[in-house]
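So the structure is just underneath, and the comments pick up after that.
Yeah, one chain of the complex is gone here, protein chain that is, but the others are all in their spots.
Labels A, B and C are assigned to the chains in the order they are written; within every chain, residues are numbered from 1.
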Amino acid sequence: MVLHKEQPLGAPPRTIADGDLVILYEQFDSMKAVYVDAKENIQSRFGCFPMKDWVGKPFGSRMCAKGKSQGWVHILAPTPELWTQVLRHRTQILYAADIAMICAFLELRPGCTVLESGTGSGSLTHSLARAVAPGGHVHTFDFHEKRTEEASAEFARHGLAPIVTVQHRNIEALGFPKELHGRADAVFLDLPGPWNVLESAAACLRPDGVFCSFSPCIEQVQRTCTALAAAGFTAPRTMECLLRAYEVNSQRMVCDLDKADAAAAAAAESKKRKRDGSSGAAEGRQNGGVMHAGDGKEPFVAVYPTAETRGHTGYLTFARRLVNPIGEAVTGSEDAPSVSAEAHIAAQQ
Amino acid sequence: MVLHKEQPLGAPPRTIADGDLVILYEQFDSMKAVYVDAKENIQSRFGCFPMKDWVGKPFGSRMCAKGKSQGWVHILAPTPELWTQVLRHRTQILYAADIAMICAFLELRPGCTVLESGTGSGSLTHSLARAVAPGGHVHTFDFHEKRTEEASAEFARHGLAPIVTVQHRNIEALGFPKELHGRADAVFLDLPGPWNVLESAAACLRPDGVFCSFSPCIEQVQRTCTALAAAGFTAPRTMECLLRAYEVNSQRMVCDLDKADAAAAAAAESKKRKRDGSSGAAEGRQNGGVMHAGDGKEPFVAVYPTAETRGHTGYLTFARRLVNPIGEAVTGSEDAPSVSAEAHIAAQQ
Amino acid sequence: MESCIIREGDNAVLDINGSHKTFVTVRRGSTVKMGKAMCCLDSLIGQYYGIQFELAADGQTLVFKRAKLERDDVATVDKWDANGTMNKNNSELLDRGDANQNLKAKDIEAMREAGMGGEAIVEALLANSETYESKTHFAQAKYRKRKADKYMAQATLIRPTARSVAEAYFVKSPQKIQCMRADSLALLLSLANIGAHARVLVVETCGGLVTGAVAERMGGTGLIVSGYTGLKAPSLDVVRQFNFPASSKASMVTATITALLHCRSQPATEGACSGADQPAAAVETLPAQPAQDTAMADAGTGEQAGDARTERLAESQCTDAATTVADTSTIGVVEEAEKGQNSTTGAEEVARIGAQSSAQQSASTSGSGRELPEAVQQACRQGFDCCILASPLVQPLALLRKVLPLLAPSAAFAVFSNYLQPLAECMLALQVSKEALAVQLQESWWREHQVLPGRTHPEMVISATGGYILTGYKVAPPS
Partner (left out) sequence: MESCIIREGDNAVLDINGSHKTFVTVRRGSTVKMGKAMCCLDSLIGQYYGIQFELAADGQTLVFKRAKLERDDVATVDKWDANGTMNKNNSELLDRGDANQNLKAKDIEAMREAGMGGEAIVEALLANSETYESKTHFAQAKYRKRKADKYMAQATLIRPTARSVAEAYFVKSPQKIQCMRADSLALLLSLANIGAHARVLVVETCGGLVTGAVAERMGGTGLIVSGYTGLKAPSLDVVRQFNFPASSKASMVTATITALLHCRSQPATEGACSGADQPAAAVETLPAQPAQDTAMADAGTGEQAGDARTERLAESQCTDAATTVADTSTIGVVEEAEKGQNSTTGAEEVARIGAQSSAQQSASTSGSGRELPEAVQQACRQGFDCCILASPLVQPLALLRKVLPLLAPSAAFAVFSNYLQPLAECMLALQVSKEALAVQLQESWWREHQVLPGRTHPEMVISATGGYILTGYKVAPPS
């Protein structure tokens, strides 16, 4: 179960159970997904771990390898963010900054219905599911049949079956199923030609529902934006979201240049004396007196951006389903298709 | 004189002279350009300054207002960077990050010949002149006649006349003058349709000479890049350069929560006692004893990015004039025009 | 979803011309300022959020729009790949301002008096511009927009969500929300693993923005404790902008961190005052097998008593809560109310909301662990699942060290600050002490783009920072 579970009063705290997905944390930048199987051992670079030892332990525990190995790992509870870091890529995936922005700007909340195409590696799907559960639903589609099957099995295993439905469908060619018309609070597209799906997305969205398209190339964004208004969308916004990570360590910095010079001179002198056969370094330092109180350096916490970073993932284009007033005569006819779809939706609600 | 002057051995240090351009620094974010006129006073928000007082003083001096005003300003020597901050905009101008990158990536050095179009407000021109003086030359062009005249007068006043030639010419329509063919080490374009000038720019550049185009919109970049190779350029690179500025101040941060809680409680107690008519705050604090040693806060130097910043100025696209081998038969004919131009250049050198 | 329909009494964000934003309350008979006019939002009640409208010529009636301006025909004429140098070159038109406009201010005044609406005036201005026809389509669109901004107050009533509330505050009064930008807020929610059924500890001085955003994600499930240090809970009045239903309000509780720590140690040391001084090992072993039974038993025992306490709490604190809300809200929301709608005074408004809702609502403040609702007590004993700290003027390490004992092992935490160095020091300390895993210090970089035919580029002016975020997962120390 990747999502939080209800914790009624008096319920015991959650512990690791057989069959659970857990995140095996070996060290920084080394994590893997493991499905707990109490009958198996797991081999890691830090030793061999019988998984039956894990069952019943709280998440976040440190587990020691069996035998003489001094190794240990930590077992973390899965989260959509951790899953994104450990999942096996079936396609290119979305990363933390985009995922966070998509969930926030689609204004997802429990009870919402959201459409996603394509499913891909299911990275975003987990976050969408977390945002709309309970009561909401994620309808996710992929044109690649095998991916669909793998994703479906994975969601079931992660306890998302009640929240997520995966379907094999070429959304770019066929649009979303008619049954979803007027039923979505939000639509997310990660397709090569999102402009082909705009009318279908508009038909699915409730008035004021939010549309989002992710595209790596600016040409895709340009085409999509040109077509948005005619498809019944308003308030388009295109953006990039990136994360810059920082590293820290403790360093020493020269803060007193005179002292540093003196210390260097003393060290050189002492080295020379040593070479000349005179008294040792420690003694020389003693003799030197005041000048050797310190080397003029002081410690500080150095923080600096990680050298390499993602410079681009893609552009996010958001827009809202146009709202027409309720109970007013529809005027104008140039956007007849979207108007009728909308009237239809308004009538439904 | 905006550029550095030669300082022969024995020469006196440079001081402010009548007629000099100086930068009047009032306070952060308040600077203006002033041409020193020893017969005039200058009125600033910090008082009235007779400029004859300035003559002979070193740059960087603090000048006091005349009369009873306590005001003062600083007089800085002009630099291309300061000039960019104080000049009167005749057009949109280039800013520090782009200017620095243009000068560096055009590989300018004393003796180089560089072509610029358009001259605009002359912001970049000053930096180009600094980079190629002495011995080099900036040929700068603008299609707007009045701007050309203003720029020309300004450059002369700033002592750049030997380094900079301004001409009124529609480069996009006419290309660079034939006389410049084969003579430029670098070409810089800031034009709406740079792709129209590529062949002319290529003809002007020596082999391996550097081309740069500044364009605000990606569509301009796309067109330019598509046309570069056919015009005889190689190694295209498109980039954005931005600066993020930081502000600093000294703040206090709660570092000991228990102490802070205790201090807050003591303060409330003392306030209450005061209200009740009992002893004052200072006494109350005394009585409190150990708990009131501090408020749990410690000072730190807070640094944070300036809230608003430039998110975009334009894209810089660099490319190099293709180099054909010397002394080899020219093969291929698809790029005949550029080849012949190049052969011509090679012959000249 | 019902929350998509505008209801009387709703708080909302009023967007004027896509640039100016105000917070309004939709209330029959009250008016808000739109451009220079005061208008009444009555007719919006029952419409969908997102509805666009403008003022009719009478300066009062709202006319619903079909957003024609949004899709004028620019796109179809200028091609993405503008062919050659644009033959309509604007360069000759620069710096002439409105010298080419034949309609003068007095003419426009006359049109207004004749009852012409904003759109009609804009059309007249375009028709009477000498240069409009010679402009590029792009320039025409810009010109039209400039005139529309001036003469047509085009407005949208926006549903209050974490997104719209955060963005409106960031523009209007960023210091009230500690300059927390919408992208950083989004990241905090994701990286702290906020979701339904979670038990979340929030410590914030962002006016309630974080608490509100968390509550929105939880949809009335789980538990949100807004912890604080010092004597008085900081303002949380941004929470009221969300139009939360009773279930959401009931899921939010405020308490001092001292009380929570106190409560955590209660089963073991009933009555002891030194909750904060308990060795950290105590709680880490709590969820382990042997301790678990005890915890269960306690929770079971506490349950009935806890319910009683909660009620008592709600009653006894009713007046207090209302007072607190009214008190703190005078800073932010009253100001909004005064600006947006000066018919009802802001203070009345706020006090009334406070009084109305304090019974079911959240803002129950508790100083000692014993008064806390049982759900909170259970969370304290079992540990919170998620934690967001957003008090930039408290040292991150000091605060995190304080609250770590309250978190369940494997709980995700996210710390927000406007300053990099204090988070860096916190990160290094955690790496050394190994109190947490997968610790990351990150900064969000966010930039919007103008996508227009032939004129696509990133926005020229952007916010330079949305703050820094430190995240990690608490671990159980080796037993």
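Note that in this section a residue touches a chain if its C-beta (ideal position, glycine included) is under 8 Å from a C-beta of that chain, and two chains touch if they have at least 3 such contacts.
Because the structure is predicted, anything quoted here is derived from the model rather than measured.
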>> Considering all chains of the complex, which shown ones does the missing chain contact?
In response: A, B, C
> Per the definition of touch given earlier, which of B:H74, B:H168 or B:K274 contacts the omitted chain?
Replying inline: B:H74
> Just one of A:T15, A:S121, A:T140 or A:Q222 touches the chain that is missing; which is it?
Replying inline: A:Q222
> Which positions on chain B touch the chain that was left off?
Replying inline: 3-7, 9-13, 15, 25, 28, 31, 56-62, 72, 74-77, 79-82, 96-97, 99-101, 103-105, 107-112, 127, 130-131, 133-135, 185, 206-208, 218-219, 221-222, 225-226, 229-230, 234-250, 301-303, 315, 317, 320-328, 331-332, 346
> Footprint of the hidden chain on chain C, which residues?
Replying inline: 79-81, 420-421
> Residues on chain A that touch the omitted chain in the whole complex?
Replying inline: 143-144, 172, 192-193, 196, 216-219, 222-223, 240, 244-245, 251-258, 260-261, 264-265, 268, 298, 300, 302-314
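By definition in this document, only the chains that are shown with their structure count from here on.
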> If you average the CA atoms of chain B and of chain C, how many Å lie between those two points?
Replying inline: 38
> Measuring from the mean C-alpha position of chain A to the mean C-alpha position of chain C, what distance in angstrom results?
Replying inline: 21
> When you check chain A against every other chain, which residues touch at least two of them?
Replying inline: 218
>> Can you list every residue of chain C that touches 2 or more other chains, as numbers and ranges?
In response: 80, 420-421, 447-448, 456, 458
